[in-house]
Structure formats: C-alpha cells, structure tokens
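Removed from the display is one protein chain of the complex; every other protein chain stays in position.
Take a look at subunit A:
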Amino acid sequence: MKTRPNYFAGIGSFVWLLIVAIPLYVMLSGTFQTREEFGDNGPLSFPTSFTLQNYVDAITSGFGRYFLNTVVVTVGVVAIVLLLVPPLSYAIVRSQSRAASFVFRFFLLGLAIPAQAVIVPVFYLINTVGLYDNLIGVILPTAAFALPICTLILSGTMRDITGELYEAMAMDGASPARAFFRLVLPLSKGGISTIAVFSALQAWNGFLFPLILTQSESTRVVTLGLFNFQTQYGINIPGLLAAVTLSMVPVLLVYLFARRALVQGLMGAGGK
C-alpha cells in the first residue's frame, strides 16, 4: 500500500548518506596522499597523486604486531564463546530444571552490566592471578562480556527446533549429548555463525579491557595502537588515517561476506 514515494524521508536519508560517506571518503583519499599534499590541498579535495607510503609507515611502526595480537584475542574470544554458549543455550531451551530458567534470567541481567562497572574488580582479579599484561587476561573478560548477547541470540535460534525432532531422537534412545551433537548443532548452524561473527566483532573492536589490562608494546592490540599512534604522531594525519583504514579492513571484509550473520546478530542485540 505504501507505494507513493516519501520525499521527506528520501531526502533525509540522502543527507545522511552524505554524512556517513564523506568522512569515509576523506579517510580513504587522505591515506593515498603525502603529508605535504594533504596539508596543501585540504581533506575535501580530490587527490592529485598516489602513494602507498602511509600504509607502509603504519605497518612498520608496529601495526603488524598489533594486528597479530588482535587476531590472537579475537580467536581466543570466539573459541570460548563457541565452547560455552551452545551447551548453555541447549540447556536453557531444553532442560526442564528450574535452575536452567533461572540461569537465563541471570544472563539477561548480565546484558545490563556495563563493562565499566566491573573494570576495577576485573583489574584486581587479573592482577592477582598474574595475567596482567598478558593477552589471556584480555581474552577472558572480553569473552565473558560477549556471553549474554550470544546466549540470547543462540537460544532464540534453538527454540525454533521443533519438539517432534527431539522426540524422534529420544524414541531411538538417544542421550542428551547425542541429540546435541546430531540434532541441535547441525540445525543451529545459522545461529552459531551469527554468534561467532558477532563475538569476533566485539573482540576486534574492544578497547577498555586491553587499555586497563595491558601496558607493553608486545601485548598492544590494534585499537590501543591507534590511540597510541594518535597521541604520538597526531600531526601525521595521512599516516593516522592509513592506520585507521587498516584496522577497518578485516571487519569490512567480514561485512562483505557475512553480512546476514552480522546484521542478524545486531538485530538480536537490539531486541534485548
């Protein structure tokens, strides 16, 4: 029925498109210019020459190492999430014990706890167990804070598996473990890839835990590297923009190939 074009919203969305796209354009075009040229032309001008030197500078100034660290953190977080969340969601959806429904409320409550609220005790805890300035110390709390939303998303997917399928398995004498591996996991592939992508995004973009829990160059992750680069070489704007661009490339690649999983995860996050 809504077939008449809505000019007001159309114009609004076009303006918004410019607001989103212009900074991204300035960022990209800046990375391909020398510092002098960028300074002379101004950020909004069209580049007149082309250089990749800014990217080379960014990588050689330590970002190679930071990338490696971020990859380690991301892989660790995704591994923990994939190990813990599917059994948890399975119990929440299928267990008849009261404890399981209590646990679900407990995780819903967890959604409301901001990381800042617990950062001091987490710092104390990580210090006490000797994991300060260690990537494992970053991985553990980051994974813990990814659990509530991932549980919400995955248990939503698992609820769509019909009772008949479970009953058919039970009829054949299958144990809960067998039902989990033969029925639940294969049928929740979509949800599992969503939580993998979503927790990876959180880990990749994480800032507060690495800021508080690491200090040396050898454990620095990309987001902290950007912050550091800015405080140290704030006037080298093309170099800074190249570093920012590099930090975005993996996420944009994932967006390109796993857009559905990401958007579903974000929608799930909104539905909380």
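Criterion: contacts are C-beta pairs under 8 Å (C-beta built on N, C-alpha and C of every residue); 3 or more make two chains touch, one makes a residue touch a chain; residues count from 1.
Here is the rule we go by: contacts and distances are computed from a predicted model.
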Quiz item: Which of the following names does UniProt give to the chain that is not shown: "Succinate dehydrogenase iron-sulfur subunit", "ABC transporter", "WD40 repeat domain-containing protein" or "Hydantoinase/oxoprolinase-like protein"?
Solution: "ABC transporter"
Practice problem: Based on the whole complex, identify which of A:Val73, A:Leu152 or A:Ala261 touches the chain you can't see. | Solution: A:Leu152
Self-check item: Missing-partner contacts on subunit A, residue numbers
Solution: 1-2, 4, 6, 9-10, 12-13, 16-17, 19-21, 23-24, 26-27, 30, 38-39, 42-45, 80, 83-85, 87-88, 90-97, 99-101, 103-108, 110, 112-125, 127, 140-141, 143-145, 147-148, 151-152, 155-156, 159, 163, 166-167, 169-171, 174-176, 179-180, 201, 204-208, 212, 222-224, 226-227, 229-230, 234-235, 237, 240-241, 243-244, 247-248, 251-252, 255, 259, 262-263, 266-272
